[in-house]
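Worksheet: the structure to be examined is printed underneath.
Note that this complex is displayed minus one protein chain, with the remaining chains in position.
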Amino acid sequence: MFTSLDLIGTFVFAISGAVAAHQKKLDLFGIITLAYTTACGGGIIRDVCIGALPPAGLADWRYMALALIAAGLVISAEDLVQKLSHPVLMFDAAGLGFFAVFGAHKALMHSHSIEAAVILGMISAVGGGALRDLLLNRTPVILQREIYASAALLAAALQTGGDILGWPAQWVSWTAIALCFAIRCLSLVFHWNLPRFTKGDD
Amino acid sequence: MFTSLDLIGTFVFAISGAVAAHQKKLDLFGIITLAYTTACGGGIIRDVCIGALPPAGLADWRYMALALIAAGLVISAEDLVQKLSHPVLMFDAAGLGFFAVFGAHKALMHSHSIEAAVILGMISAVGGGALRDLLLNRTPVILQREIYASAALLAAALQTGGDILGWPAQWVSWTAIALCFAIRCLSLVFHWNLPRFTKGDD
Partner (left out) sequence: MFTSLDLIGTFVFAISGAVAAHQKKLDLFGIITLAYTTACGGGIIRDVCIGALPPAGLADWRYMALALIAAGLVISAEDLVQKLSHPVLMFDAAGLGFFAVFGAHKALMHSHSIEAAVILGMISAVGGGALRDLLLNRTPVILQREIYASAALLAAALQTGGDILGWPAQWVSWTAIALCFAIRCLSLVFHWNLPRFTKGDD
């Protein structure tokens, strides 16, 4: 079950990177690179920061395979991908929670630092998207709008707290993933955003 | 004293990141992220390159706390921050020197490489600002104008030289910090810049 969520999350993140690259009219290599970076970039940053080398995204061929499949799908069936944009958002929300929970757990096991676990859990979930935006030469979306990183942060904090306090592992993880998923979906439906602080309207 | 300088430097760098994020109208999460990245990004790059894992900026909760305070201050008291822009430049110059000296020393202890110590000392001081500019989608300021990174490089080189040659530690560090501070302040007052090489005027 955990492995399935990991692979589904990776695949959905890869789709999001491939779609963004395709819209920017990158070439075949660019689309594959963006798919892979979006899916694995956050985990690679986490693994480098906790010294779990080589990073999982580089050492396990399944991640690259998923990126290739995602790139192929986006190129060959763009219309289908467009139609599936709502389900993709749902899987993305599930992947977000899973990556945050799994990342926080792995970081805590390696670094024994609570703060590192919470922050790296969140970075596992949102770092790939931030790298995608940097490579596409735009300010990362997560810094500008929507409750996205905040949901991941909450899930990472919950998982870390549960690990530290010795709560039953299964329950904590699923609760954190479900909570992140729920917050993310609700924020999409109701257009929740974090406050922005601007003088006057814009 | 050293700890105070470290925390003051971190706080001032966080202010600079929060102000830049606020001007770009990022949301609450974006402002906090930029404050944290600007303050801790250089040190995290250094720690990753010398294998001091997990990086100090991730493992010590005080850095994140300072970033949160800086973000709150910029959001709630923007006018005050604006008025204090001159003192902030002074503290920034002091933080710059301290980060360069401390970073060079830490890198030398871990890597035993003179060149790595000098370069990573400078990166400790200026890397956070470069990441801030990358996330805000602009070419890093330090690559374009002003004597900023050069002052940090000098301080890092002086500290590394002192460490290698066994000069009295206290004296070397404070001299390097003072020199960096003086050069930076003078370059601000007299608008010193490094040469740019352009054909004709622009």
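Per-chain numbering from 1; labels A and B assigned in written order.
In the analysis below, contacts are C-beta pairs under 8 Å (C-beta built on N, C-alpha and C of every residue); 3 or more make two chains touch, one makes a residue touch a chain.
These numbers come from a predicted model, not from an experiment.
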Absent-chain contact - pick from A:A59, A:L80 or A:L186: A:A59
Residue ranges of chain B at the interface with the undisplayed chain: 48-51, 107, 110-111, 113-116, 119-120, 130, 134, 137-140, 142-145, 149-150, 193-198, 202
Residue ranges of chain A at the interface with the undisplayed chain: 21-22, 24-31, 33-34, 44, 48, 51, 53-55, 58-61, 64, 75, 78, 134-137
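In the analysis below, only the chains that are shown with their structure count from here on.
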Centroid spacing, where centroids are CA-atom means, of chain A and chain B in whole angstrom: 29
